[in-house]
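Below is one structure, written out as C-alpha coordinates; the observations come after it.
Of the protein chains in this complex, one is absent; all others appear in place.
The block that comes next holds chain A.
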(Lines give C-alpha, C1' and ligand atoms only; values in the text may rest on other atoms or scores of the structure.)
Protein backbone atom coordinates (compact mmCIF):
# COMPACT_ATOMS: atom_id res chain seq x y z
CA UNK A 1 0.00 0.00 0.00
CA UNK A 2 2.77 2.44 0.95
CA UNK A 3 4.53 1.52 -2.23
CA UNK A 4 1.35 2.28 -4.17
CA UNK A 5 0.93 5.66 -2.47
CA UNK A 6 4.56 6.57 -3.11
CA UNK A 7 4.20 5.66 -6.78
CA UNK A 8 1.02 7.67 -7.10
CA UNK A 9 2.59 10.71 -5.44
CA UNK A 10 5.55 10.49 -7.80
CA UNK A 11 3.20 10.27 -10.78
CA UNK A 12 1.26 13.25 -9.44
CA UNK A 13 4.43 15.30 -9.04
CA UNK A 14 5.45 14.45 -12.60
CA UNK A 15 2.03 15.52 -13.83
CA UNK A 16 2.39 18.81 -11.97
CA UNK A 17 5.77 19.49 -13.57
CA UNK A 18 4.49 18.64 -17.06
CA UNK A 19 1.44 20.84 -16.67
CA UNK A 20 3.47 23.68 -15.20
CA UNK A 21 5.86 23.52 -18.15
CA UNK A 22 3.06 23.52 -20.71
CA UNK A 23 1.17 26.28 -18.92
CA UNK A 24 4.24 28.48 -18.63
CA UNK A 25 5.04 28.00 -22.29
CA UNK A 26 1.49 28.75 -23.39
CA UNK A 27 1.14 31.72 -21.07
CA UNK A 28 4.32 33.20 -22.52
CA UNK A 29 3.09 33.03 -26.12
CA UNK A 30 1.24 36.36 -26.25
CA UNK A 31 3.79 39.05 -26.93
CA UNK A 32 2.66 41.39 -24.19
CA UNK A 33 4.95 44.15 -22.97
CA UNK A 34 4.25 43.71 -19.26
CA UNK A 35 6.53 46.60 -18.23
CA UNK A 36 4.65 48.93 -20.58
CA UNK A 37 1.31 47.73 -19.20
CA UNK A 38 2.42 48.33 -15.63
CA UNK A 39 4.01 51.72 -16.15
CA UNK A 40 1.54 53.11 -18.66
CA UNK A 41 1.82 54.51 -22.15
CA UNK A 42 3.62 57.70 -21.05
CA UNK A 43 6.53 55.97 -19.30
CA UNK A 44 9.85 56.19 -21.11
CA UNK A 45 11.33 53.10 -22.75
CA UNK A 46 14.32 52.86 -20.40
CA UNK A 47 12.05 52.59 -17.36
CA UNK A 48 9.91 49.96 -19.14
CA UNK A 49 13.01 47.92 -20.03
CA UNK A 50 14.24 48.20 -16.46
CA UNK A 51 10.86 47.00 -15.15
CA UNK A 52 10.88 44.06 -17.56
CA UNK A 53 14.43 43.22 -16.52
CA UNK A 54 13.53 43.35 -12.83
CA UNK A 55 10.65 40.90 -13.49
CA UNK A 56 13.12 38.69 -15.38
CA UNK A 57 11.10 39.03 -18.58
CA UNK A 58 14.12 39.91 -20.70
CA UNK A 59 15.37 36.35 -20.45
CA UNK A 60 14.42 33.42 -22.73
CA UNK A 61 11.18 31.66 -21.74
CA UNK A 62 12.91 28.40 -20.82
CA UNK A 63 15.20 30.21 -18.44
CA UNK A 64 12.24 32.01 -16.91
CA UNK A 65 10.43 28.71 -16.44
CA UNK A 66 13.43 26.97 -14.87
CA UNK A 67 13.79 29.87 -12.50
CA UNK A 68 10.09 29.71 -11.63
CA UNK A 69 10.25 25.94 -11.10
CA UNK A 70 13.35 26.14 -8.89
CA UNK A 71 11.62 28.64 -6.66
CA UNK A 72 8.27 26.88 -6.76
CA UNK A 73 9.66 23.56 -5.49
CA UNK A 74 11.01 25.47 -2.51
CA UNK A 75 7.55 26.88 -1.88
CA UNK A 76 8.26 30.32 -3.30
CA UNK A 77 5.63 31.11 -5.91
CA UNK A 78 6.93 34.60 -6.65
CA UNK A 79 5.18 37.93 -6.49
CA UNK A 80 2.24 39.22 -8.47
CA UNK A 81 3.28 41.49 -11.34
CA UNK A 82 0.37 43.79 -10.83
CA UNK A 83 -0.11 43.99 -7.06
CA UNK A 84 3.38 43.02 -5.84
CA UNK A 85 1.70 40.72 -3.34
CA UNK A 86 3.50 37.51 -2.43
CA UNK A 87 1.59 34.91 -4.49
CA UNK A 88 1.85 32.24 -1.81
CA UNK A 89 0.33 34.57 0.78
CA UNK A 90 -2.40 35.76 -1.59
CA UNK A 91 -3.40 32.17 -2.39
CA UNK A 92 -3.15 31.05 1.24
CA UNK A 93 -5.45 33.88 2.29
CA UNK A 94 -8.13 32.76 -0.16
CA UNK A 95 -7.72 29.01 0.14
CA UNK A 96 -9.82 28.56 3.32
CA UNK A 97 -12.87 30.00 1.56
CA UNK A 98 -12.72 27.56 -1.34
CA UNK A 99 -11.62 24.71 0.92
CA UNK A 100 -14.63 25.17 3.17
CA UNK A 101 -16.89 25.11 0.11
CA UNK A 102 -15.27 21.93 -1.21
CA UNK A 103 -15.40 20.22 2.15
CA UNK A 104 -19.03 21.20 2.63
CA UNK A 105 -20.03 20.02 -0.83
CA UNK A 106 -18.15 16.74 -0.43
CA UNK A 107 -19.83 16.00 2.89
CA UNK A 108 -23.30 16.97 1.67
CA UNK A 109 -22.86 15.08 -1.60
CA UNK A 110 -21.58 11.92 0.06
CA UNK A 111 -24.28 11.83 2.71
CA UNK A 112 -27.23 12.76 0.50
CA UNK A 113 -26.13 10.74 -2.54
CA UNK A 114 -25.61 7.54 -0.60
CA UNK A 115 -28.89 7.97 1.21
CA UNK A 116 -30.86 8.70 -1.97
CA UNK A 117 -28.98 6.21 -4.12
CA UNK A 118 -29.34 3.26 -1.75
CA UNK A 119 -32.94 4.13 -1.02
CA UNK A 120 -33.77 4.41 -4.71
CA UNK A 121 -32.07 1.12 -5.52
CA UNK A 122 -33.57 -0.88 -2.68
CA UNK A 123 -37.06 0.54 -2.42
CA UNK A 124 -37.53 1.81 -5.98
CA UNK A 125 -40.85 3.68 -6.30
CA UNK A 126 -41.11 7.42 -5.72
CA UNK A 127 -37.56 7.96 -4.42
CA UNK A 128 -36.21 6.14 -7.44
CA UNK A 129 -38.15 8.37 -9.80
CA UNK A 130 -36.97 11.42 -7.86
CA UNK A 131 -33.32 10.37 -8.18
CA UNK A 132 -33.73 9.75 -11.91
CA UNK A 133 -35.41 13.10 -12.52
CA UNK A 134 -32.84 14.87 -10.35
CA UNK A 135 -30.15 13.21 -12.45
CA UNK A 136 -31.61 14.63 -15.66
CA UNK A 137 -32.22 18.07 -14.17
CA UNK A 138 -28.79 18.24 -12.53
CA UNK A 139 -27.16 17.25 -15.79
CA UNK A 140 -29.25 19.53 -17.96
CA UNK A 141 -29.12 22.79 -16.04
CA UNK A 142 -25.85 24.71 -16.05
CA UNK A 143 -24.62 25.02 -12.46
CA UNK A 144 -24.70 28.78 -12.41
CA UNK A 145 -28.33 28.81 -13.50
CA UNK A 146 -29.20 26.62 -10.52
CA UNK A 147 -27.18 28.99 -8.35
CA UNK A 148 -29.09 32.01 -9.66
CA UNK A 149 -32.40 30.34 -8.90
CA UNK A 150 -31.21 29.48 -5.40
CA UNK A 151 -30.13 33.08 -4.81
CA UNK A 152 -33.45 34.32 -6.14
CA UNK A 153 -35.47 32.03 -3.87
CA UNK A 154 -33.50 31.85 -0.63
CA UNK A 155 -31.69 35.17 -0.53
CA UNK A 156 -33.85 37.61 -2.49
CA UNK A 157 -37.38 36.33 -1.92
CA UNK A 158 -37.22 34.51 1.40
CA UNK A 159 -34.29 36.49 2.74
CA UNK A 160 -33.08 33.52 4.81
CA UNK A 161 -29.43 33.91 3.92
CA UNK A 162 -27.27 36.79 2.72
CA UNK A 163 -27.05 36.96 -1.07
CA UNK A 164 -23.48 38.08 -1.00
CA UNK A 165 -20.38 38.26 1.20
CA UNK A 166 -18.28 35.97 3.37
CA UNK A 167 -17.57 35.73 7.10
CA UNK A 168 -14.50 33.79 8.18
CA UNK A 169 -15.10 30.84 10.48
CA UNK A 170 -12.56 32.23 12.95
CA UNK A 171 -14.52 35.47 13.07
CA UNK A 172 -17.97 34.04 13.64
CA UNK A 173 -18.89 30.38 13.11
CA UNK A 174 -22.59 31.23 12.79
CA UNK A 175 -21.84 33.97 10.28
CA UNK A 176 -19.59 31.57 8.36
CA UNK A 177 -22.36 29.00 8.24
CA UNK A 178 -24.90 31.51 6.96
CA UNK A 179 -22.57 32.72 4.21
CA UNK A 180 -21.47 29.28 2.97
CA UNK A 181 -24.84 27.51 3.15
CA UNK A 182 -26.22 28.76 -0.16
CA UNK A 183 -22.94 28.35 -2.08
CA UNK A 184 -22.60 24.79 -0.78
CA UNK A 185 -26.23 24.08 -1.62
CA UNK A 186 -25.76 25.48 -5.13
CA UNK A 187 -22.71 23.36 -5.82
CA UNK A 188 -24.26 20.27 -4.26
CA UNK A 189 -27.28 20.09 -6.55
CA UNK A 190 -25.30 18.95 -9.58
CA UNK A 191 -22.94 16.67 -7.69
CA UNK A 192 -25.76 15.00 -5.74
CA UNK A 193 -27.61 14.54 -9.02
CA UNK A 194 -24.58 12.84 -10.57
CA UNK A 195 -23.35 10.80 -7.63
CA UNK A 196 -26.73 9.58 -6.37
CA UNK A 197 -27.43 8.10 -9.81
CA UNK A 198 -24.11 6.31 -9.73
CA UNK A 199 -24.76 5.00 -6.22
CA UNK A 200 -28.18 3.82 -7.35
CA UNK A 201 -26.70 2.02 -10.34
CA UNK A 202 -23.89 0.49 -8.32
CA UNK A 203 -26.26 -0.74 -5.60
CA UNK A 204 -28.62 -2.25 -8.17
CA UNK A 205 -25.64 -4.04 -9.75
CA UNK A 206 -24.45 -5.41 -6.42
CA UNK A 207 -27.95 -6.47 -5.40
CA UNK A 208 -27.99 -8.71 -8.48
CA UNK A 209 -24.76 -10.41 -7.49
CA UNK A 210 -24.85 -14.09 -6.61
CA UNK A 211 -23.26 -13.55 -3.21
CA UNK A 212 -26.14 -11.33 -2.14
CA UNK A 213 -28.53 -14.20 -2.86
CA UNK A 214 -26.28 -16.59 -0.99
CA UNK A 215 -26.16 -14.26 2.01
CA UNK A 216 -29.95 -14.13 1.94
CA UNK A 217 -30.04 -17.89 1.70
CA UNK A 218 -28.03 -18.06 4.90
CA UNK A 219 -30.65 -16.14 6.83
CA UNK A 220 -29.11 -12.68 7.03
CA UNK A 221 -31.70 -9.91 7.13
CA UNK A 222 -31.94 -7.70 4.05
CA UNK A 223 -31.08 -4.54 6.01
CA UNK A 224 -27.84 -6.03 7.22
CA UNK A 225 -26.91 -7.31 3.77
CA UNK A 226 -27.50 -3.85 2.30
CA UNK A 227 -25.67 -1.91 4.99
CA UNK A 228 -22.69 -4.20 5.28
CA UNK A 229 -22.16 -6.06 2.04
CA UNK A 230 -23.94 -4.10 -0.67
CA UNK A 231 -22.84 -0.69 0.52
CA UNK A 232 -19.23 -1.72 0.78
CA UNK A 233 -19.12 -3.28 -2.67
CA UNK A 234 -21.06 -0.42 -4.25
CA UNK A 235 -18.87 2.24 -2.67
CA UNK A 236 -15.90 1.82 -4.97
CA UNK A 237 -17.65 2.87 -8.21
CA UNK A 238 -19.52 5.61 -6.35
CA UNK A 239 -16.27 6.98 -4.92
CA UNK A 240 -14.62 7.10 -8.35
CA UNK A 241 -17.49 9.23 -9.58
CA UNK A 242 -17.20 11.45 -6.53
CA UNK A 243 -13.55 11.97 -7.40
CA UNK A 244 -14.41 12.84 -10.99
CA UNK A 245 -17.11 15.25 -9.83
CA UNK A 246 -14.43 17.11 -7.92
CA UNK A 247 -12.81 18.33 -11.14
CA UNK A 248 -16.11 19.82 -12.26
CA UNK A 249 -16.67 21.21 -8.79
CA UNK A 250 -13.53 23.33 -9.01
CA UNK A 251 -14.92 24.92 -12.16
CA UNK A 252 -18.32 25.37 -10.55
CA UNK A 253 -16.66 27.12 -7.61
CA UNK A 254 -15.44 29.86 -9.97
CA UNK A 255 -18.99 30.84 -10.87
CA UNK A 256 -20.45 30.29 -7.42
CA UNK A 257 -17.78 32.39 -5.71
CA UNK A 258 -18.32 35.11 -8.28
CA UNK A 259 -22.10 35.10 -7.79
CA UNK A 260 -21.90 35.13 -3.99
CA UNK A 261 -18.96 37.48 -3.88
CA UNK A 262 -16.81 35.02 -1.94
CA UNK A 263 -13.11 35.91 -1.75
CA UNK A 264 -11.92 32.44 -2.74
CA UNK A 265 -9.65 30.83 -5.29
CA UNK A 266 -12.39 30.83 -7.91
CA UNK A 267 -13.08 34.54 -7.89
CA UNK A 268 -9.32 35.10 -7.73
CA UNK A 269 -9.00 33.11 -10.95
CA UNK A 270 -11.48 35.39 -12.69
CA UNK A 271 -9.73 38.59 -11.57
CA UNK A 272 -6.14 37.60 -12.20
CA UNK A 273 -6.57 35.80 -15.50
CA UNK A 274 -8.16 38.95 -16.92
CA UNK A 275 -4.88 40.78 -16.26
CA UNK A 276 -2.55 38.04 -17.45
CA UNK A 277 -0.65 37.97 -14.16
CA UNK A 278 1.49 34.91 -14.93
CA UNK A 279 2.89 34.19 -11.45
CA UNK A 280 -0.61 34.18 -9.97
CA UNK A 281 -2.13 32.18 -12.83
CA UNK A 282 0.66 29.59 -12.54
CA UNK A 283 0.01 29.26 -8.81
CA UNK A 284 -3.73 28.85 -9.38
CA UNK A 285 -3.27 26.22 -12.09
CA UNK A 286 -0.80 24.31 -9.91
CA UNK A 287 -3.12 24.48 -6.92
CA UNK A 288 -6.07 23.20 -8.95
CA UNK A 289 -4.15 20.33 -10.47
CA UNK A 290 -2.61 19.43 -7.12
CA UNK A 291 -6.11 19.42 -5.64
CA UNK A 292 -7.34 17.04 -8.33
CA UNK A 293 -4.31 14.75 -7.92
CA UNK A 294 -4.76 14.68 -4.16
CA UNK A 295 -8.47 13.90 -4.33
CA UNK A 296 -7.91 11.10 -6.82
CA UNK A 297 -5.21 9.65 -4.60
CA UNK A 298 -7.53 9.76 -1.60
CA UNK A 299 -10.28 8.09 -3.62
CA UNK A 300 -7.89 5.33 -4.74
CA UNK A 301 -6.68 4.76 -1.20
CA UNK A 302 -10.26 4.48 0.01
CA UNK A 303 -11.16 2.11 -2.82
CA UNK A 304 -8.14 -0.01 -1.92
CA UNK A 305 -9.28 -0.07 1.68
CA UNK A 306 -12.80 -1.09 0.67
CA UNK A 307 -11.85 -3.61 -1.98
CA UNK A 308 -9.16 -6.17 -1.16
CA UNK A 309 -8.65 -7.05 -4.82
CA UNK A 310 -7.63 -3.48 -5.67
CA UNK A 311 -4.99 -3.54 -2.93
CA UNK A 312 -2.75 -5.82 -4.90
CA UNK A 313 -2.66 -3.55 -7.93
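Everything that follows uses one rule, which is that a residue touches a chain if its C-beta (ideal position, glycine included) is under 8 Å from a C-beta of that chain, and two chains touch if they have at least 3 such contacts; residues count from 1.
What we mean here is this: contacts and distances are computed from a predicted model.
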Not counting the visible chains, the remaining one has a UniProt entry; which protein name from "Sarcosine oxidase subunit alpha", "Bacterioferritin-associated ferredoxin", "Oligopeptide transport ATP-binding protein OppD" or "ABC transporter family protein" does it give?
"Oligopeptide transport ATP-binding protein OppD"
Return the single residue from A:99, A:126 or A:152 that touches the missing chain.
A:152
In the complete assembly, which of A:91, A:105 or A:255 touches the absent chain?
A:255
Filtering A:20, A:52 or A:288 for touch with the omitted chain leaves A:288
For the chain that got dropped from the picture, name the residues of chain A it touches.
15, 18-19, 23, 26-27, 29-30, 124-125, 136-137, 139-145, 148-149, 151-152, 156, 207-211, 213-222, 224, 228-229, 232-233, 247-248, 250-252, 254-255, 258-259, 269-270, 273-278, 281, 284-285, 288-289, 292-293, 296, 306-309
